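A single protein chain has been omitted from the complex, and every remaining protein chain is retained in its original position.
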Amino acid sequence: MQKVFGRPKGLTEVAFSFCPGCTHGIIMRLVGEVLEELEIIEDTIGVSPVGCAGFCQDFFSCDFVGAAHGRAQAVGTGIKRALPDRIVFTYQGDGDIAAIGTQHAIHTAARGEKITSIMVNNAIYGMTGGQMAPTTLEGMKTSTSPYGRDLVINGYPLDLPKTIATLDGVKYVASVSVDSPKNILQAKKAIKKAFQVQQAGLGFALVSVLSTCPTNWGLSPVDSLKWLRENMMPVYEMGELKVAEEVKNL
Amino acid sequence: MSNRVLMKGNEIIGEAAIRAGCKLFFGYPITPSTEIIEYLAKNLPKAGGTVLQAEDEIGAINMCYGAACTGTRVMTASSSPGISLKQEGISYCAAAELPVVLVNVNRTGPGLGGLGPTQSDYFQSTKGGGHGDYRLIVLAPSKAQELYDFTLEAFDLAEKYRNPVLILTDGFLGQMMEPVELKEKPTSPEVDKSWVVDGARGREKRIIASYSLTNEIGEANNLRWEAKFNGIKEKEQRWEEFYADDAEYLLVSYGTTGRISKSVVLNARKKGIKLGLIRPITLWPFPEKAFIPYKNKIKGIVTVELNTGQMIEDVKLAMDCCVPIYLYRRQGGMLPTETEILEFLEKQFKLSTEEV
Partner (left out) sequence: MARVKVLSEYCKSCRLCVEICPKGVLQIGDKTNAKGYYTAIVVDEEKCNGCTLCGIVCPDVAIEVYK
């Protein structure tokens, strides 16, 4: 018998530090599989954020740099400018990339920086215990929006990928989800394409992945997937939001 | 072959960085530092490097962090408010032990302040600046040649100790035109690069990060850094002495006021006052060793500073407060005249002012 499913070479043996059922782990596996399939493990330098994914430097088999909260794309820019022939990617939570790091999110994209960014949108600040994120949905209760996100006080949730897709330097933007096997396979395709865009030296690529936070949502892992599907997917524009001409030919 | 040219202070820093092998510069314009990024934007590409104007200073310092992780020589320059914005990133550079060269062309503060010469960022430069217990190696040039020489050396020092190095100047030094000898850079010593992150080709993967998972790891890290800082303190204290040997009184002053203080010493000597100068060159490590021979020898000290009295604290510590130590300061971009410094000294120490 042959192994048809297992740990990809892009991941180390280290067990993930995420809570039970947290889909950060699925997304990391997908990235690990893509690194293996594109045969770029030895060429890649990853940049980890501050947040629940902050330990991902231990989980991937490639070189890694830990950035300050929100700064992963600036750090990635520095690495890529120093080593243009290497593959550089950032893996960031929604708070990291869409709140404290927004200036880098916009300008890394606008510059067409040849890096790949993975944004994990779980509508909450996981690491710090469930505070409101820029992506928290209207009416959603968090520890800093205990009465539910009030649009008058807190404003609207930010659909960052949609904004990024409007910028010229950007070659590929996709918003995907990992709530079902079908969508997980879709997500992997998008992640793979985002790395291929960089391999081809085309420009900036972003994949936003809707993800669960069972712990801070106060739901079971199974119910979290359902909640994501019913509440987040209608709010965030899904699918490939930008595919530049050059990318279509990849 | 002499290679003596007349250049603006800020441009000298840019030229020295190129000659030091700096390949990447990340910055954001701010007066009075802007000529550095402008000079490099024009000239670094000719030397095979890149200047990237970042979205802000936070972006710039974190780009430096990333580039330094690859072992590439990298620099950023700014002025006080910009340096404030960079502080979190500088702390991360110190924690990740990255050789980044920083330039602060100090402008007045707090707040937006003004563009005039000042030394208001002494505390910020020497006592940490950002969060956590770290130190920068801080070099304080006071003339064109030192702007050049110290910038060249800053890259070697940063790599030797794997620590950020800060060159602290001000608008006066940055804007002045002075002749400078563009000496060939001596070859840099071989340094260990087995820590750099450049893709795990045929080797184990590497991680550069600064999170301490446990308090035990945290303490071990702090002890390692402390040992490094102690080593730097032991080996790298630098200063210049001027008529200090037989002095009864000393001025202590660096950078722009260090220049002015030299003239004060000469004027005092003409009047028969045995005045000397200790001019700190490294502000961190502070040249404590310079003061040891003078502890039981001199009658008093005046520090000349462009702030409310910041370096004076280090001077008092270095002297164990064994003699009276006074501050003469101007602020907000104003420079003291030689006359007012000498009058202050004479008044404080009740010296006769007759010409000899």
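Letters A and B mark the chains as written, and numbering starts fresh at 1 in each.
As a working rule, a residue touches a chain if its C-beta (ideal position, glycine included) is under 8 Å from a C-beta of that chain, and two chains touch if they have at least 3 such contacts.
No experiment lies behind these values; they were computed from the predicted model shown.
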Shown chains that the omitted chain touches within the full complex: A
Per the touch definition above, residue among A:F18, A:F64 or A:F195 touching the missing chain: A:F18
Those residues of subunit A which, in the complete complex, touch the missing chain: 1-7, 11, 15-16, 18-26, 29, 181, 184-185, 214, 220-222, 225
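FYI, only the chains that are shown with their structure count from here on.
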Separation of subunit A from subunit B, taking each centre as the mean of its C-alpha atoms, in whole Å: 40
Parts of subunit A lying in touch with subunit B, wherever the complex brings them together: 12, 41-45, 47-48, 54-55, 57-58, 60-68, 71, 74-83, 86, 103-104, 106-107
Complex contact set, residues of subunit B against subunit A: 23-24, 26, 50, 52, 54-56, 58-60, 62-70, 72, 74, 88-89, 92, 96, 197-202, 205-211
